Structure formats: structure tokens, C-alpha cells
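Every protein chain but one is kept in place in this view of the complex.
By written order: A and B. Residues from 1 in each chain.
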Amino acid sequence: MHIVVCIKQVPDSAQIRVHPVTNTIMRQGVPAIVNPYDLYSLEEALRLKDRYGGRVTVLSMGPPQAETALRKAISFGADEAILVTDRAFAGSDTLATSYALASAIRQIEKDIPVDLVFAGKQTIDGDTAQVGPGIAKRLDMRLLTYISKIRELDALHGTITVERRAEGGVQVLKTKLPCLVTVLEGTNEMRFATMNNMFRAARYPLKVWNKESAGIEDLTKIGLKGSPTIVSKVFAPSPKAVKAEIIDTESNQPKDLVVTLLAKLFTKKPDLAHDIAKNAP
Amino acid sequence: MAEKFDAIVVGAGPSGNAAAYTLAKSGLKVLQIERGEYPGSKNVQGAILYSDALERIIPDFREDAPLERHIVEQQMWILDDESYVGSTYRSAEFNKPPYNRYTIIRAQFDKWFSKKVQDAGALLICETTVSNLLLDKNRVIGIQTDREGGAIYADIVILADGVNSLLAKKAGFHPELNAGDVALAVKEIHFLPQNLVEERFNIDDEEGVVIEMVGKITQGMMGTGFLYTNKESVTIGVGCMLSDFKQQKTTPYMLLEQMKAHPAIKPLLAGSEMKEYTAHLIPEGGYKAIPKIFGDGWMMVGDAAMFVNAVHREGSNLAMTSGRLAAETVIELAKQGREMTEANLSLYREKLDDSFILKDLKKYKDLPGILHKNPQFFTTYPELVNRAAHSMLTVDGIDKKTKELEIRRSFLKKRSLFGLIGDAFKMWRAFE
Partner (left out) sequence: MSETTEPRKPARKKVELDPKLARYKGVWVFVEHERGQVHPVSWELMGEGRKLADKLGVELAGVVMGAPGEDTRTFCHQAMHHGADLCYLIADEVLRDYRNEPFTKGMTDLVNTWQPEILLIGATTLGRDLAGSVATTLKTGLTADCTELAIDMENRSLAATRPTFGGSLLCTIVTLNYRPQMATVRPRVMAMPKRDESRTGRIVEHPLGMIETAIITKVLEYIPDNLQGKPQLAFADIIVSGGRGMKKQENFQRIWDLAKVLGAEVGATRPIVQAGWVEADRQVGQSGKTVRPKLYIAAGISGAIQHRVGMEDSDVIIAINSDPNAPIFDFATYGIVGNAMVIVPALTDAFRQHLSTSRMAG
């Protein structure tokens, strides 16, 4: 079983600030982390490896610093890590990214065939959830998104049975390998790396690929050129003009406050009284 | 399978990095363990970097270290509730390279330093906490980490794990930290656009200002406040003895809030956005509080060894220097094929005695005690000094002589002439 896991290094968006004057993102000092959703995928892949044997290769496209994310993956137990990095990729949108990653996976396949590709549900910076499906289409693999459980993997017959989160329920799907899986958050919990794997990660000779080694054939499909979407404007959300009406009574007793509140509420929204009556048990 | 190294350094702050760098550079097999996500991720410092200590380790550090601004001006403020009396020293000398002091941001600086350490050949493992020292009778033979398969061996373990070294405590090398020997400091980094920083502090690109503060801002507790300019931000903080906080039942956070609201400080921060809030201990016990700093198979450097000069707000330079000296000790012993026994490691103590570290700490050995027993340095005097200045500078028809008399009287009212002379003498003795 050979599994490729796509991981992306992202700025920890919890710590991102917008420059109060220029309205641009202040990235300086914001720590870079492995996209949290990718960790669920990685852990699921590692569990498959634990159960069925085989190897896990992690793949990332990004700047040289993304090395840290890949080493982290090695510390958790991945066998190989490949960083695809080249100035030519700068400005890639999801279409261009999926092209580059798919192309790199084809290169990986030249050594050992790939049975499964894992991607995160989405990233916390791009937030699109498009790259995973994009890679699947480009590699002509079956696509299984929002997977909450891998019920069974039949290595002999090359099939996989999964539970997939649909809007109103859970679909149980069975399909053939090779396929691409994105994993729902909360499906598992990332393991704590062992000391041996920490050593391995610190010493691991990372594979770094440029556009040639990643097998990019068509330069018009990567970077800005290969990206149909164009960011035309970035701006801060306009603050809402009207602030809350603060309920204020003479006594400040909770009871008075809420009675005043309800009176105001039902005067403003008479329908609400009806809705509440309808809803209430 | 357990690995064996020539040396293990616990911690990747300035002291640990200095030690690991020096050791690795000499060709020894070095492992460094850091519990933070990356070096500097949790470390706190004001932060002023003193060039000399680093220069002796990495002579060309200025080429790529993340330095914010070099200091061209130092101010000292004595504050009461409404005002301050201050002195300023600014010199064109400070504007001539190589510069002597810089402001830095530790998260970035530590990362940079660590990169140098790794480039020198040391193996760094982060997000891993050293939970115990491995002992063979009294001799430290390695470490145990919080990870599965965590035992690792080495000829020497250098404890660079910062103030309140839990490892030293666990191994019985340290007693419990005395609350009177540590200060608790809080600090915030406030974002301000570069042009505003430069306008407000009257500085050019790359120039920086330091403001040290004493007085009512610490509400009678022994401590100081500080404000430094970075490239695109201002650092502000205050620290007081932990024992005082306990007694006064106030929190460092409240102290900092009040300080920021001070009429002299508020306008300097106006319109800024807080980027970071951190709290950290500073070992300020001085010479008398230094614990045992080496033994069979181990040495202690930096804050762990209490190497901080509180009077001059120096710490990182003592940390780096002690780290270097510890490493040089190991290198010398290794070259001579001598074991890392307590007796042989006394060479480290000799090196420290010869350096500014122990010389300076000895010089101020009485100061912490004096300041602690005389709260008037932090309350009454700042108030009086400010009142005096106010009186002299207010033009109100009263002649200066009368004013002088009144000022003298108010000083004497608060404290007898004898007391004043005594205080002055105490200070003089402590600084001598």
C-alpha cells in the first residue's frame, strides 16, 4: 500500500492581524503550521499503514520554509517527504496547484505505484476545498471527500469502503483504488511522535523538487499564468454602522432588564412572538 | 535504541544556543532539546541585545541577525502618578557602527541563532521536554524526555533550561526558588507603523530608544518598567519581585494597565494595536542566590544559574557568555581526554570568575537586599522628586529660594536627614 498525503504549510490564522493603517495582512512573526485539516488525513493514512503495511509519502508545494511541515510529518511516522518548490509556482490558484501536485504525484508513481492520495478537507488560508478534488480529476482517480471513517480497505481486491458526510446524513461508499480521500475533522487524533521518529525527522534528507523534477510539462499551467482566478481587490470588512441598543433600566435588576428587552423585541418584531409560540414545545 | 552524544544541551534560549553552537563548531556531537514549538516560541525578553557577548561567539552576526534598531538614546524616568522627572543620554557615538546595543524580538532572534547552531552541526529536537536527568549514582549520564523511547546518553548535560530550572530541582541540585529572588515581568508588544515610531521618538530609520522607568508605576514594589522601540512596534513592560506581588495582592497585568494609562506613556502608545502579551520570571537574586552550577556530568548556564544583572537589566549577554564558557570548558576537557567530573569541571567556575559575569554580580551583591528593605526608593522619592521639579518649574510668583526651602522641608518630613543620608550611603555601598 503506497499512500501519498498532500499537506500544506499555512500561517496560523488565529494569529494573523490586519495592518491597521494599510489594511494588508501582517505575516511577520505569524507562526507557520501544518494546515490542521491535513493532520487528520495524515493520521488516517498512518493508521492504514499501521494496519496494512506499506509506505506513506508526504508531498507539499510551497516555499522552502515548508520544509518544517514536512519534517513534522516525518516525525509522526511518514516514510518519505517531498517538497515541490520553484519560483515558477508563485501565485498559483487552486487550478494551477492541483496541476502541479498531480504532476508531482505522477513522478512519485514512477518509483512505486500510488494506491491512495490523501488531502485535507480544506486549508485554513485558502479555505477552498478545491485542491483535493482537482488532483483527483487530473489523475483520473475516484474522489471520496468528507470521509468520517474508513470502514474497510481490501488490499487484495483494491477496494475501499468509507463513510462520507453528506448534508443530511452519512453515505456509505465503496470504490476501487486508486482514489483520493479527504478526511473530515475530528475523525481521529494525531499521535504523539516517538523519540526515534523525532531523530529521524531531524536528520531526514528532504527531497526537494523544482518544476522540472516535479515533471511540469506545460509552464502555462502553473503560477500566475495557469491561474484563472484573479484577486482584484482586498479590503477590510466595513464595520456595521448601527451598534447594539443597550438595554438600560433604572434599577439594573435582571428581571427589569429582560422585561424591557422583551417589550422592545416584540414591538420591533411582532412576528417573532408568533414564531416563538409556534416553535415552543 | 538509545543514542549517545558528546553533549546534550537542554533548552534553546541564548545560553543553550551559545553552548550548542560553540560545542558543535568544535566538532563535538551535540544534541539540543527544546520544549517549545520552535526556538524562541515561548521565550521572553525586553529585549535589548548586547553585541559584545554575541560577537565573541558569532563575530559577523550583524550580517544576517534579525536586529530591530540600534540604541542611540537612553532615558531614565522617575515617575509619580502624574508626571516624571527624567534624564536623557543621546550620543552621536552610538550611531557609529559597529553598534553596541540593539532591540530584538526574541522569537525571531532565537530562530536565527538556532539556525546557526544547526548549521554548525548540532542536532536540534523541538517540541520535546526533558523530563528527567538520568543518573548513575551521582553522575548525570543522560536525559529522559516525555516521548516514547526517550532516553538519550551523553558525556555532559548542559542545563540551559532557563529560570526556575525544574530539572535541577528534580535532580536535587536546586532548592525551591525563593520568591524574593525572582521578579515577575510582563510585557506587551504594540504594533505602530514605522513612521509613527520614528516620529514619536525622534529617531531615524534603524535608530532606537530605551526608556527605563522607576517610581510609582510599581506601587511601592521593588521593580522597574521599560519601553523600547522596535522597527514597527514598541515594547512595554514592567517587572517586580514575585514576593511583592504576593504581598500586595496586585497582578502584573493590572500594573501594566496602569502604567500604560500614565499621562506620560499613553501618548507614546496611542493608536497602537497590541500584538503580543507575555509574562516571564527573571532571576534577580544576584550573586548570593547563585546555586551549585556544575557537578559530575552536568553544568548549568544562563538564567538557570541565576546569571542576571538586574541593576543593568542584563541577562541575555550573561546567558550567552556562560553558555560559551561552559562549552569551552567541555571542549578543553575533551581535548585533554579528561572526564566530565565535578573536579575537572571546576574549570568552568574559574572561567566565570575571570569574566564580567561573576565580577559584576559580586559588585552588586548587596543591592537586591537593600532595595527590598527600603520601599521608599520606589514610592516616596519619586513622588518628592517630581513634586520638586513641578514646584521649580511652575512660575507662580513665589521666589525660588522659598521653593527650595519647601522642597527640602518636604524631603525631611518624609524621611529624617539621617535616613536620607543613610539611604544615599546604602546605595553608594551597593554600587561600589
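As a working rule, contacts are C-beta pairs under 8 Å (C-beta built on N, C-alpha and C of every residue); 3 or more make two chains touch, one makes a residue touch a chain.
Note that the structure is a prediction, hence the values are computed from the model and not measured.
The undisplayed chain touches these shown chains across the complete complex, A. Within the full complex, the residue among A:Gly54, A:Pro133 or A:Gly215 touching the omitted chain is A:Pro133. Considering A:Arg51, A:Arg87 or A:Lys269, the position touching the chain not shown turns out to be A:Lys269 (whole complex).
Touching the omitted chain from chain A are residues 11, 13-14, 16-18, 23-25, 90-95, 98, 124-134, 136-138, 142-146, 161, 164-176, 185-186, 224, 227-237, 239-240, 243-247, 252, 254-255, 257-259, 261-262, 264-266, 268-269, 271-273, 275-277, 279-281.
We adopt the following convention: only the chains that are shown with their structure count from here on.
Put simply, the C-alpha centre of chain A and that of chain B have 41 angstrom between them. Within the complex, the chain B residues that touch chain A are 1, 3, 37-38, 41, 105, 107-108, 123-125, 128, 145, 147-150, 152, 191, 193, 232, 271, 273, 275. Note for the complex: chain A touches chain B at residues 17, 19-22, 26, 28-29, 31, 68, 192-196, 198-199, 202-203.
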